[in-house]
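Removed: one protein chain of the complex. Kept in place: all other protein chains.
Should a chain be cited, it is by its letter among A and B, assigned in written order, with residues numbered from 1 in that chain.
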Amino acid sequence: MDAVEQKQTKTPAELMAIVEALIFVSEEPITTKVLADVLEENRQTIDAAVEELKNEFESREGGLQLREIAGGWQISTRTEYHEEVRRYLKTRPSAKLSLASLETLAVIAYKQPVTVPEILEIRGVQSASAIKTLLDKRLIVAKGRKETVGRPMMYGTSKDFLIQFGLKDLSELPSIEDFEDLAGSLAQEQ
Amino acid sequence: MDAVEQKQTKTPAELMAIVEALIFVSEEPITTKVLADVLEENRQTIDAAVEELKNEFESREGGLQLREIAGGWQISTRTEYHEEVRRYLKTRPSAKLSLASLETLAVIAYKQPVTVPEILEIRGVQSASAIKTLLDKRLIVAKGRKETVGRPMMYGTSKDFLIQFGLKDLSELPSIEDFEDLAGSLAQEQ
Partner (left out) sequence: MTDSQPEQFTFDFFKEQPHIIAESGDELKITLGKFAGPLDLLLYLIKQEQANIFDIPIAKITDEYLKYVRLMKSLDIAVAADFLVMAATLIEIKSKLLLPRDPFAPEEEEFEDPRKELVDRLLEYEKYKSAAQMLYERTTVEQAVFPRGRIESDENNAEVDASVFDILTVFQKILARHVDEIKMEIHREEISLADMIKTLKKRIVDEIELSVTAFFEEMHSKRELVTAFIAVLEIVRAEGIRLTQSKTFGDIILKKV
């Protein structure tokens, strides 16, 4: 009973707002059927709300559009601005690393200076592309050659690495002991 | 020359639209500095466009809002519609932090950078498991070592902390003295 009461109080404007919020959070195009089910409204009401919302997006002439795609509705950027969007996505600052790169960086950080064969030895997998990524991102630098068979290149972390991870110097890297301290007092707590 | 030509042709409305598109595609709150860099405009122009866009979002009274958070701008749903959004996403409010974790987070937020012994001093209880939780949830980060006996790690709050607690920056936190008055009132009551 309460739900019905509540439902009836939704104005068309409110319904449009809720529909917009749901389309916005959805990971994929959302169908009017799903919208109708969630909001316990009939399809016609929802269809009308979506249509109205679409018109509003069009008349606003903002950076976004409401599109029908794969049988559902989705908010996306307007095609006119794709160039700027692409430019932004490219320059996006990325302190982000894949797990492979992160592992390689971890080995280099803690074992530096270290050669590719040594990294392979520790990680148990080839790390060539990860090393390239890390060099591109300037997180690591070459540190000369090791005087051993094949004179392999040694790598260490860069100044950019310190800056990106907010470290004054390498001694500020957390040590295994820091973690053990946490784990140790953890045991005490229990 | 071409770039200059192109730049000059952007009307304020176009700029607003592009800014909206970029804020939308960005995964994290985007700063006006980044927007200015990508669009090769000065900060004032961008600030004005963002401000104008914010007003538009407010007057539209749709399902979305434009907010300043963690030093940048982000589009999100309006709080009014959380029930419907949650029903659609089938999510429950995420697990709340424990009292111990919240207290530890409060000490770190106000005393940062702060070490584990300093947190113990204030809370009067070991906080290792709380710190571990906060690190796992990325609410806090290591902030170097304190130049004192044992060089303990120092901790501070992260960008995720600002995002999850809806803060523009740390200065938006009420000052700790405000809580002193609150604490004092306990004594006054008697």
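Rule of thumb we're sticking to: a contact is a pair of C-beta atoms (placed from the backbone, for glycine too) under 8 Å apart; a residue touches a chain by one contact, two chains touch by 3 or more.
Worth saying up front: this structure is predicted, and the values here are computed from it rather than measured.
Asker: Which of these touches the unseen chain: B:Ser94, B:Thr148 or B:Ser171?
Answerer: B:Ser94
Asker: Write down which of A:Met16, A:Leu53, A:Leu66 or A:Leu105 is the residue touching the left-out chain.
Answerer: Selected residue, touching the omitted chain: A:Leu105.
Asker: Touching the hidden chain in the full complex, which residues of subunit B are there? Just list them.
Answerer: 24-25, 27, 67, 74-79, 82, 85, 89, 93-94, 96-97, 99-100, 102-103, 105-107, 109-110, 122-126, 135, 138, 141-142, 158, 164-167, 174, 176, 179-180, 182-184, 186-187, 190
Asker: Contacts of subunit A with the missing chain: which residues?
Answerer: On the subunit A side, contact with the omitted chain comes from 21, 24-28, 75-76, 85, 89, 92, 94-99, 102-103, 105-107, 109-110, 122-124, 165-167, 172-176, 178-179, 188-190.
In this text, only the chains that are shown with their structure count from here on.
Asker: With chain centres taken as the means of their Cα atoms, state the distance from subunit A to subunit B in Å.
Answerer: 16
Asker: In the complex formed with subunit A, which residues of subunit B make contact?
Answerer: 13, 16-22, 24-26, 34, 37-39, 56, 60-64, 75, 77-78, 80-81, 84-85, 87-89, 116, 126, 128-129, 131-132, 141-145, 151, 153
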